[in-house]
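This structure is in structure tokens; I'll ask about it shortly.
All protein chains of the complex are present and in place, except for one that has been dropped.
For chain A:
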Amino acid sequence: MPDSVMQNSFHLDAVPIRLERCGKTFAGGARALEPLDLTIHGGETIVFLGPSGCGKTTTLRIIAGLESPDPGGRVLFGEEDVTALPIERRNVGMVFQSYALFPNMTVAENVAYGLKVRKVARADRGRRVEEMLDLMHLGEFAGRRIDQLSGGQRQRVALARALVVRPRVLLLDEPLTALDAKLRDSLRLEIDRLLRGLGITAVYVTHDQGEAMALGDRIVVMAKGRVAQVGTPREIYYQPADGFVADFIGTMNRLGGMSRGGTLSIGSATLPWSGPEGAVELLVRPEDLALAGEADGHLGGTVAAAVFLGDRTRLVVEPADGPALTVDAAGRSELGRGDRVWLRVDPARVLAVP
């Protein structure tokens, strides 16, 4: 779909969302969410990322109005306090993991539902539904029943249904989780283009870090009901706030090192260093460890496994002491199990956790 057409004919307001001390304690006394303060800028796509049970879905449901925060918490859309409003009066668009399409209605009837509820005149309704179906490449499916659609088509209908009412914010609860890998990639691209084009404030919940990195203007990494870090995908990837974030996003190696007087000892090598002193734990991404010769290498080890991934070969290297390291080598690398290798570490790309 050409972006220019979309921006001209269909552009939505960019309403900021503010959460103030929004916590959630469930009836049994279980704390699902520690009190949370967060501002989501107008037009921004923010992704809540974390393992199951981290509180990301609870946060989304509080924004949606499907759960209310514990007393004292407030949810604001722009200047309006919506804390007391149920979901049907918040004017949000919501997309569910299980689609939540109405099996008793056709595709067009599903999309028209929100407009009917809003008492939009029949002619206007028909035109807007048609426009929306075209935007989502669903025109030919208008008369189909939901059980005649594939998973990807269903989720596109769900998006169309949520957007046609011009909601103030769009909320997506793991929308791609039920799809197979290939569909997931293509629909993710489609959602990305859609969100950029519409200019709507979007909140996206996922446990998939790839989705989070691709879609989020900012990512909120959550663990055990708390926010572990808020930042752009690059910040989260290159400057993780703690070990949990580092491990959750991408692959992270851990190296033991000792620093003293401006130098850092790793394995047999001594490198210039400006980080903390004493015994440190170093975090290094696989792509920041380079294969080297015995003369210029810092750390020796034996290849324990080599996995050919096409564009690269992922090696698991066991050093003389310490945990195994994951290293990316060229795809055409001939290295295999049992080979002796040397690794170089770039101290500028190493994160130290004291």
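For this structure, a couple of remarks:
FYI, a contact is a pair of C-beta atoms (placed from the backbone, for glycine too) under 8 Å apart; a residue touches a chain by one contact, two chains touch by 3 or more; residues count from 1.
In this text, contacts and distances are computed from a predicted model.
Missing from the rendering is one chain, named in UniProt as "ABC transporter permease" (options: "Heme exporter protein D", "NADH-ubiquinone oxidoreductase subunit 4L", "Histidine kinase" or "ABC transporter permease"). Checked against the full complex, the candidates A:24, A:56, A:161 or A:298 give a single residue touching the omitted chain, namely A:161. Taking the complete complex into account, residues 64, 66, 86-89, 91-94, 96, 98, 100-104, 113-114, 117-118, 146-147, 158, 161-162, 165, 171 of chain A touch the chain not shown.
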